[in-house]
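Only one protein chain is missing; all other protein chains are in place.
First chain written, first letter: the chains are A and B, and each begins at residue 1.
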Amino acid sequence: MYRYDAIDRAFVQDRTAEFAGQVVRRLAGEITEDQFKPLRLMNGLYLQLHAYMLRVSVPYGTLSSVQLKKLAHIARTYDKGYGHFTTRQNIQFHWIKLADTPAILGELAMVEMHALQTSGNCIRNITSDPRAGATAEEIDDPRVWSELIRQWSAIHPEFSFLPRKFKIAVTAAPQDRTAAKLHDIGLLLRRARDGSLGFEVIAGGGMGRTPYVGPTIREFLPAHHLLSYLEAILRVYNRHGRRDNIYKARIKILVAQLGAEEFARQVEAEWEAMDRPSVDAPDTELARIRGFFNPPGFAVLPPKSEVFEGAKADPAFARFVRNNVHAHKQPGYAIVDISLKAPGETPGDATADQMDAIADLAERFSLDEIRVTHEQNLVLPHVRLDDVPAVFATLKAIGLSTPNINLVSDIIACPGLDYCALANARAIPVAQDIATRFADPERAELIGELKIKISGCINACGHHHVGHIGILGVDKKGEEFYQFTLGGSAAEDAEVGKILGPGLPANRVGDAVETLVDVYLRERKDGERFLDTYRRTGLTPFKEAVYAEAH
Amino acid sequence: MKALTANTLREGEVVFWNKGAWKLRFGEAELFEDDAVAEAAALAAVNPTQIVEPYLIDVEAAEDGFAPVAFRERVRALGPQNHPQHGKQAEGGHDIEVIQHAHGVARSAGRHNLIKLKK
Partner (left out) sequence: MPKLIRLHGQAADWANDSFVLVGEEDAVPASGDVILSLARFQAEGAALLDDGRSVGVVLESDQAVEDLAYDLPRLSLVALRFPKFRDGRAYTSARLLRERFGFGGEIRAVGDVNREQAGFFVRCGFDAFEPADGSTPEQWLAAAHRFRHVYQRGADGREPAFVERNG
């Protein structure tokens, strides 16, 4: 993992001191709420329905045990004993007091963390592959580049007051676990024929009110030019992105209006005019950062483990392995997903005790590392096969052994109207209801991969546009209604879902999901996922079934 | 009928206005029959070092009491549904039960003077 040096430490301390001063001035009435709001947002602090919410950055989804324990401590000391992992690989605390926030930021700084740029119209936390450094699929470690971008984007003098927020994803595997094509910029690591490293650059993807799968604006950017090229994209956006309408201010609208080709031409022209060597980080710096991501001391182990194979005699363990355990690049190791989606629980929530327990597991069994996924789950990236049964047993004891990764009950949901000041409808109770209906793990496995994503408003924090089944809460004359979309995907085959039909009242949502699943089970051919069947049959059979019931 | 609500600056706590003081429970809120009186109270209540963005909400008679009209405001007056032990609902009491059992469709039109997003 990356570790701060004296410069990084000083930077976060300076930032914390700055915000502490701003809080003091706000409490004393020296600055107004209008002036203070953008300042607190740039430090991740929102005022929500019941209290302040602090969103802490988990840089590209990586945590150490010490960091996760600090998050548990914050949950226990300053909140009500839990936190909520988000679709941006961050964590939110929902019951925060303004007066406590300088102290919390100080505690975070002690473990090399911050809440910098987790809100506001600036470059947000970088999204990356939760299996980075553990999967054999990747052609390079995306964390190296994510860390480079994290530093470059930190209080960027030119790009901290953009037309709108700005999200960047970096991935290096053919299987996209970052939703790269739905980001303002998606960076896909590629190797050229001569072996040199570069990026396919995607720009102008996004969700929200007007979803777009981003187009490729450059097939291959030599990797060492990453920062100057990003600077060129951001500069074109900062100058020409719309500022008159909050819903048309994201880069996706600019790219769509100019066309990908013209946008790319403007970026290239800016890039050509730029003094690139002054912007790009030197090779020495890249090497320094890369050094932090060297393989973390793997043991030489046989590829098969008798302990692991033997434990599969327990059907519950075997089921857990089938769904939550994945191949590791190092023989004798595995990647273990921890589902935060126990049916009936709040998607993405973890209690302070659970966080502590997971941190202990990581310390003992995962070379001190934990990852956060954009699907609101956690990952132990480096577990010896021999240790997986012990990890499973501990997870079971703390209620976190749900074997449902990528299954129907592994639902993404934003906090919705239970917490969020922007929401129009609740999302959590909807997710709880659906997951409870599919709580039988055998049935869930029979259904197979099915990604349900729920947002409580059009801002789409719950990624509903790219759910195999997407559910959007809307406010229809004051009543909560839910609009379904089908066929979305956030993966390498990214696609925006199509609207099924008129919105449904809250009490019909669960039945409708069951109907959609029944149609799929009826229609599916061998080996088809829900998404495959939908792509073959189209909306019609699903639509007919859901709306036939309406009468 | 209207009530005046806000969040406190220091804690972000939901509060309701009653004759010059901010109260923690919806049941303690002053109910205004007269919109003009309510709006005057909203202006008088502005205190930037104590509270953030006070605004008026619609209130209607419910069985054996009163409840905010808007679903959002009911959530604020109660707490999150996924954690019944958190928020105002944790303490229970008659006013909480009235809101929990309020019938009818909640209308979001019950918010006033909120910052409007540009369409």
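One rule holds in what follows: a contact is a pair of C-beta atoms (placed from the backbone, for glycine too) under 8 Å apart; a residue touches a chain by one contact, two chains touch by 3 or more.
Keep in mind that what you see is a predicted model, and the values were worked out from it rather than measured.
Every shown chain that the unseen chain touches in the whole complex is listed here: A. Although one chain is not drawn, the whole complex shows that of A:17, A:342 or A:506 it is A:17 that touches it. Remark: the omitted chain is touched by one listed residue; of A:1, A:154, A:439 or A:499 this is A:154. The missing chain, though absent from the display, is touched by one residue of A:76, A:225 or A:243; that residue is A:243. Contact with the chain that does not appear here is found for just one residue of A:35, A:77 or A:196, A:35. Seen from subunit A, the chain kept out of the figure touches residues 5, 7-8, 10-11, 14-15, 17-18, 22, 35, 38-39, 121, 151-152, 154-162, 235, 238-239, 243, 273, 275, 278-279, 281-282, 284-285, 288.
The rule is simple: only the chains that are shown with their structure count from here on.
Rounded to whole angstrom, the centroid-to-centroid distance between subunit A and subunit B, based on C-alpha atoms, equals 34 Å. Against subunit A, in their complex, subunit B makes its touches with residues 7, 9-14, 48-49, 52-53, 69-72, 75-76, 79-83, 86-87, 105-110, 117-119. Every residue of subunit A that touches subunit B in the complex is listed here, in rising order: 26-29, 32-33, 47-52, 80, 94-99, 245-247, 346, 349, 417-419, 423-424, 426, 428-429, 432, 475, 477-480.
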